[in-house]
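Before I ask anything, here is the structure I am working with.
Only a single protein chain was left out; the remaining protein chains are all shown in position.
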């Protein structure tokens, strides 16, 4: 009792105890979010390591740089624009007393459907700002989610994406594509209100971002990889894919462990409050699904190709985590294991499909891990949610319940989200990249790609001391791509 | 006060304040455990890096994979079986209100001594499940401890352990060996009740797992390393050990720093509650002991062999941390420094002893760091515990007190634990590996070992771009081991 | 309410609720500090990776070792001596009830000005100790700050600092230089009381250590780099600097991301209490400033030298973080962006200045990042503090307010701090290194430097399996330095 | 017997190797080297200081062949390695006096 | 003088080196190379695509020796390198016209 702030030390009044209790409650919930911010931020390191490890050493500094700089670009963009578009019309919210001082803009609406927020640009610094800590911590939490979505894309487009073309993408993603889809699902937008307005379950429910973060990122990566085209030498003339092995497997495994570590915050802290004890259930589900995904993918490739390919075990773990991200709060541990295992199988099939059928070159499996399994996670929620949590979600009284527990409406909402996120993220980015390519050119020069983007675009080698750390070439090589263009026969000009 | 949930906002009643205080208290303690889970989980990365860095590059992907996949295997196994055996008969427990709904099975008992729990398989998902968050967070906390024990073993058996043989080990450790010993010490088992039943101090006290986690892992590694036999070329024909230097020292140092980072949670969060303020004392003791171990080992090897060998400084740090893990809550900072320094000396002696006298090949020092110093930590508690903490521990009223502070009974309990953990973990694993070896063969083929387990068992090179990243060979080499078999003289068949 | 400890379970009295509220409040604030300790500790890994990545592979194990061992040396030294000198006369402090039991020594004073604390050596273990958790957690928090300062120095002096000479530095820094300057600013010393005693604003205000940690480290690195002299081959005979590229860019980028991660704790947890909700504002400011620094430096070098040099993007991020460390609690997000961007420009200019004008060889930019931007951060507070926070700071009633918001006095205090920290840290270390050099020799032998400090001083290669992992030489080479000494012409003795 | 050593671009290695193997020369040894020639170096930056990497990665491919096979293999390598840009590399031919196949002890022509 | 170049298995390097040094040839130079021969490659997988590493790690060990020492060194290397499995490697002997010891400027036979 001595620790309670009181006029008569040691004998606080009810009002004084209540005051302290309130402060502690808010302080704790913000502290909880801050730890979430830390953990999720740290996923930048995970993505950097997985993507860099899966690429070749001659591009390693370039890939690492895109994963590093995206954070800076994204953070500033989201501060300036994105956060306001996503949450500027959120209004008051229980865990952020005071938010109403900033995030009370009139939403851009068409009828009952809201499409964008309108307040809180620059966190209000340039005018209507207050120092409301609730808004700030919420901003931080949302910012690191956004940066995760953006950094996914650097993987699918790695090893051939011009650095100067990558930067505008960061702005586009952080200011427009991510925040608007995020608004629709998390900011009171039209997808969130599909339940309240049209009776589809609780509207679109995406607990921690299978669609908002992962599918947005994964489908953007698909658009980017398609517009860029495959890496030189990735496909033979007859379309057969060629293995281009990543340069550092332990690095990729370290990155994966860091991603799992970050996912504790990504999913667990998405309750937004330590007082919501669901967090432990969510984390248990998350770990079980990831583990199931890892083993499912590993055993499948072992069966298919004879070896427990580490790169697919890694992808399987991540696929399981992505898939459980939407349903983690609403399903049983057993369902989580099933969802994760299916994600593990799915990611293997999808990697093969993207490469062999679509002929799209996705060096790290971003499309399969984040896009396909982001979608699967949304659907999984529509199937497995058991109605034990989420009463009141999106303004719908009943708890979130999926098809297997009797509510087909929720599944429909989820399917609408899947279609929407694909059309929106793939479509917007496809158009964006196409236009950018016409204006600026988004692909690195062939000479740089052959010699390595590190010496070409970064001006440094990632590993200058190591023999075999990637060949260097010269500008004059631009006309030729390794293995793709037949060199002229000697006789033709000797 | 406005933040307290109340019918009349701003003027909460005593009951309302009490309700919020209770929620915040539980929320905070669960949040505390969740952060512990994160930190301890992250030790997987530390182990992966230390073990991989200490191995040779031709096996790097293989070693990293075992450290990665063990988590998935362990998590699912512990969920299915291990947790129930360890804690299924725990009954109600102060920090987990509601646990009684699941963990109230009748223990397997012989007289007053309990040997195994009986409830909570699959977290009860397959029948008697509830979503009790206290049980879930406790499960998570215990699961990451178990995975630590399992991942220790991959180090001692590295560079020659067949991947397909390693997987069953993960199941055996996670389902049987770890949970049962853990039950005996932490789950109300016969070792815990040595005090209440037979008057040996507070019974076996192991604050955060010097024996439960580290000695179990370290002695399992000893059994495994003995059954596997040394790596090809590790010992000359006359038994002289040969240096097989690890391939990446900075990687091992990074891993060590990550392990220290994780140890904050491992020891500090083992109070199980933030409201137990002892955590800060525990963490201070932990850091001091690790630091003392690091310097002690470093100066000793410097003296002995002329250089401050980084690999032994690393082992010294870890040895100090392992040793303080049992006593960290019960000793003074000065005792911690002494315990840590002795651990640092001990690990050097033990590494030499294991290699030169036992002729056991432990590539990373797992036996010396975790086994020997796990035992030393248990004994150290029996010597240095100063009676300032732990009243009521294991149902014994007095605080935990060691020999130097007048209680020889505690030391006896600790010695019983040391003998038990050695016999149990070494014995069970020795038998397990022997049987498994007869059935399945647990050692990689010689050809794969010579060429590298990466191309042989993983199907990928860890570092394909680096010249000298490990030699490749062919199946036909199986008859020959580098340096061990004398090649036939040329003349004999030319 | 059931969770509140009460005689009548479920119906706690006001006193009982108050007791629990108090416990929870303290528990939470200590938990908050513990997480800060974890995060800040983890910066050791960040520094290790950045510094090692920026150095050449033949010295990689050596650089990594200094960054690892400094923690052990620093922790023990600070426990024995440093903490007492810095905080031994702090007296009671609101967040650490009970601190008065230990930290109540009579300060070493000259008039109103205090210069050193006098109690708490060995945390009082050797005599007047208590197990006060508040003191222990505070000790841990301060210890990790100190170790950060010490580890900065290893970067500026890397690749030529004799390991046996480095160890005494750790003791000197941890026992004397850091704690005394820290006392002056944070322990109630003469700089802190410049406001109360002489009317300069709130006295010197350094929220989380732009000067106490970073400038102390950065200016010590300058002294060390000057006394050591440049690495062999760093400057041509005519003084032109030579590029000596770091050996692992992704490693340096990983280190930077880890440092950012740690900075959440470094700045955010420096409120010392989760109940101080300012933490979220502080973290937002921190991230924005770092991002701005990163982009500012990257675009500047791109403009200047044609490529977005990753090593300078990394330095820019860190420079922004260092600069915002002092003002992070007192400025707006917009000011943070400005402060960070200026830091990004400044670090580029400073790197060039130090190398080309001062001709000092600072392999990782420690002087520019930590010294120069530490100073800039202090000044920035004196300019941009907007008077919204810090009322009562250092015993001055008004909130902390800078020149742009009308208080020039604060700027003067800050400038006094900048001059003091430079004179103190640079001066003390310059003298220390000079004396040490005369007594012991602080520079590695030329032969070791040419062949690599790894084989020479550590007795191991960092990367023994990699071709090109640094050349080895022999003692006989001592007379010659690569590229510096003209070899004798062949004719002269053939 | 002759040793034919070709210094070629790393990105042409696969093509050159195939061409040689198709000619029936299974035995060949490859090494990562760095070459200096009339091909210009690459300018790099490190923390403000410019430097030129003027030793560019090349691959040395060595095949020891019978005298009568030299012309064909030179032709095959040239075709496969050629891009018509500066830096395509060179082929050196030098005498080999004896060859021993370690496994069998065979020497001379039959050892190839 | 002759240059004796042996292409051997990496795991036989220590044995070969010792054998050569025991013969009294202190001077030798070693290089990590990759070899293609009748020894089959290793099949690997990367994310579903199979590929064959058909350039296997080998060590090239070069000793320049006097003409009369050639037979002995060939014998010693062969014995030490031999495992009787495909891929044991080859020894090539070629002429060296001049040797200079840089440190002393000695040339010819005395420079060895």
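General remarks:
The first chain written gets the first letter, and so on, giving A, B, C, D and E; residue counts start at 1 in each chain.
Assume a contact is a pair of C-beta atoms (placed from the backbone, for glycine too) under 8 Å apart; a residue touches a chain by one contact, two chains touch by 3 or more.
On a predicted model such as this, the values are computed, not experimentally measured, just so you know.
Here one chain is not drawn; of B:176, B:352 or B:415, the residue touching it is B:352.
Contact between chain C and the unshown chain involves residues 450-451, 455, 459-461, 467-468, 470-474, 476-477, 479-480, 482-483, 487-490, 493.
For chain D, the residues touching the chain absent from view are 2, 6-8, 31-38, 55, 58, 60, 70, 74, 77-78, 81-95. Residues of chain B in touch with the missing chain: 241-246, 301, 304-307, 309, 311-312, 315, 348, 351-352, 355-356, 365.
Please note the rule applied: only the chains that are shown with their structure count from here on.
The most distant chain from chain B, with centres taken as the mean of CA atoms, is D. Although chain B and chain C carry the same sequence, what matters here is overlap: shared residue numbers make up under half of all numbers found at their interface.
Taking the CA centroid of chain A as reference, the farthest chain centroid is that of E.
Mean C-alpha position of chain B lies 33 Å from that of chain C. Averaging C-alpha coordinates per chain places the centre of chain D 18 Å away from that of chain E.
As a whole-number value, the distance joining the C-alpha centres of chain C and chain E reads 52 Å.
In chain E, the residues that reach two or more other chains under the touch definition are 32, 44-46, 78, 81-87. For chain A, the set of residues that touch two or more other chains comprises 14, 17, 21, 23-24, 26, 28, 31, 35, 245-246, 305-307, 309, 311, 459-461, 463, 466-468, 470.
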